[in-house]
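The other protein chains are all here in position, but one chain of the complex has been omitted.
Residue numbering begins at 1 within each chain, and the chains themselves are lettered A and B in the order written.
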Amino acid sequence: MTKTNTGNFFEDFTLGQEIRHATPRTITQGDASLYLALFGSRFAVYCAEPFAQELGYKTTPVDDLLAFHVVFGKTVPDISLNAVANLGYADCRFLQPVYAGDTVTTVSEVIGLKQNSNGKTGTVYVRSTGTNQNGETVIDYVRWVMVRKGDPGAPAPDVVVPDLPNRVDPASLVVAEALNGGNFDAVLAGSRHLWNDYVAGEKIDHVDGVTIEEAEHMTATRLYQNTARVHFNQFSEKDGRFGRRLMYGGHVISLARAISFNGLANAFSIAAINGGRHVAPCFAGDTVFAWSEVLEVADTVNPTIGALRLRTIATKDRPCADFPAEVEKGYEEGVILDLDYWVLMPKR
Amino acid sequence: MTKTNTGNFFEDFTLGQEIRHATPRTITQGDASLYLALFGSRFAVYCAEPFAQELGYKTTPVDDLLAFHVVFGKTVPDISLNAVANLGYADCRFLQPVYAGDTVTTVSEVIGLKQNSNGKTGTVYVRSTGTNQNGETVIDYVRWVMVRKGDPGAPAPDVVVPDLPNRVDPASLVVAEALNGGNFDAVLAGSRHLWNDYVAGEKIDHVDGVTIEEAEHMTATRLYQNTARVHFNQFSEKDGRFGRRLMYGGHVISLARAISFNGLANAFSIAAINGGRHVAPCFAGDTVFAWSEVLEVADTVNPTIGALRLRTIATKDRPCADFPAEVEKGYEEGVILDLDYWVLMPKR
Partner (left out) sequence: MTKTNTGNFFEDFTLGQEIRHATPRTITQGDASLYLALFGSRFAVYCAEPFAQELGYKTTPVDDLLAFHVVFGKTVPDISLNAVANLGYADCRFLQPVYAGDTVTTVSEVIGLKQNSNGKTGTVYVRSTGTNQNGETVIDYVRWVMVRKGDPGAPAPDVVVPDLPNRVDPASLVVAEALNGGNFDAVLAGSRHLWNDYVAGEKIDHVDGVTIEEAEHMTATRLYQNTARVHFNQFSEKDGRFGRRLMYGGHVISLARAISFNGLANAFSIAAINGGRHVAPCFAGDTVFAWSEVLEVADTVNPTIGALRLRTIATKDRPCADFPAEVEKGYEEGVILDLDYWVLMPKR
């Protein structure tokens, strides 16, 4: 029996199957520093202990997306090593802050299976749950991927497609009671605009563009121990679909979030990701821009903190002053990401 | 009102104005590691807790220049987003070590204003002060930048040009009483040459050259949360003045300091920066070299520790064995930095 991990094929997944993923990970201040340096995020809660404590955190939480990428990275060797495509995310909720010193592990449950009519591939739906060392769920999300069959003759499983919400209900967003938006120092955070100042339909160009290098996206992706081969192996990718290494989609999400500081500086935390599409691939040398639309403005269980449902669109080599988005078929040239998520912002 | 930061224009500054800059920052061991790995500095005080404690520090201080870059980075969105040129620094004093876990914030005061005769730009002088979580000033410096006017018709302010010292008086350098140069292990520090061995006029070629990559200078500059656009955006810079991303001038300062280890290994700390000129731009792919001249040798308030006033010149793609410096008009080809500063070194 080979000792090398060849990943799971479509027929290896069964409904209800629970997969404990390898490599528990203690997230440290070192990880937080590296994440900050790779993306240049400036949201004060992730950067400054007294600021975070004043708002009500125990200490500085790590960036929500760093925690997400670590939870996600663990699933790759078991779920998507033989994936043809990442089809979508849904119902991603951030349930507990992750602090330096916390150890995260991930378990996935297969919640849907649907073989494709070509008989060569199928869609696998998993709910993946990241848990800390106290057994508390920190992040919980569904993703679905198209996976190759290893044995084309393997029988098709019963079709089960999970019913997934279009968006996380804002009433269900976890916002700790301990957080007090009234203690938020907006000047130190970088913007005078609080939750009350945003309205649904409002569009914000985040202006700044950031060019990405191979060393940067590979370093970030390894930090999460995401082992998907397309990101790292130029020798094989030179003969692949793009002729080059493909950037991890999550890298674009993190860049877009960091860029969105300029216009959303007080969006101190991500509470949920409703869904996302990687519209086009991104490569080293591309310059990423972003803009956001406020889709909804909502209260949360914490009266001092509101939620904004944002749609952030990232582009490559295309500034966003004119808010590029969908066109008749697909998206405008240059669009690479269309992300729908909830952020938290103090109320005035 | 736009929610995107458009920065301040010349007419937005008023004499005596105090600006609290965004994003307080807890500097961590992760930041120190990344800084070390980006510059390869080997000064033992920043690297080894027992060594630092033996000398009299509470624990390992972070590199003085890391602290400086963090304090400086915060000022960029408010002071120099619309700058045409960084004109100078002066009177920069390092007043307290920064330790991992300390949180730094920066406040700037406008101490001078002078509109240019063209009516389109003006020089803004600010004194910026970095403070730790205990309210202690850690770094204090003056810089002046040429900033565009947003409205050409805005009236010119009264001309106020601050009187700035040519150099920080060595008697005013802060050298903690707790430091005991007699406990300094020069072998472990990397050189047998102590303060007594250096004489004014002495020139030292630091020999080593270091080539810089885009990923490195961008990662460093993001670590400091310095958001100046010219460093990050190849899409816009390809049509800019240089056709490419410009390296943060502070990156060259840090490289020169790290390179200066070879010849100044016992210069364990920077006590002040008297002034500096970025003579020419530096780009990824350039190989940086450096040499230093000892300008002054001085006592400090601590009898076991002396000060050297150094002039360090950095070049690109040009070794420094012949000590390149000024020529009739400007500088010799290849010179990129001319820095005047005080370092501390144990006495024998």
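We adopt the following convention: a contact is a pair of C-beta atoms (placed from the backbone, for glycine too) under 8 Å apart; a residue touches a chain by one contact, two chains touch by 3 or more.
This one's a predicted model, so the numbers in the text were calculated from it and none came from an experiment.
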Contact with the hidden chain, among A:Thr59, A:Asn183 or A:Gln234, goes to A:Gln234
Missing-chain contact among B:Ile19, B:Ala44, B:Ala67 or B:Ala228 belongs to B:Ala44
Touch assignment to the omitted chain, from B:Ile19, B:Leu34, B:Ala228 or B:Ile313, lands on B:Leu34
Residue positions on chain A contacting the omitted chain are 2-5, 20, 22-26, 28-31, 33-34, 77, 101, 103, 105, 133, 213-215, 218-220, 222-223, 225, 227, 229, 232-236, 245
In the full complex, chain B touches the hidden chain through residues 28-34, 36-40, 42, 44, 47-51, 60, 187-191, 193, 197-198, 204-211, 213-216, 219, 262-265, 285, 287, 289, 317, 319
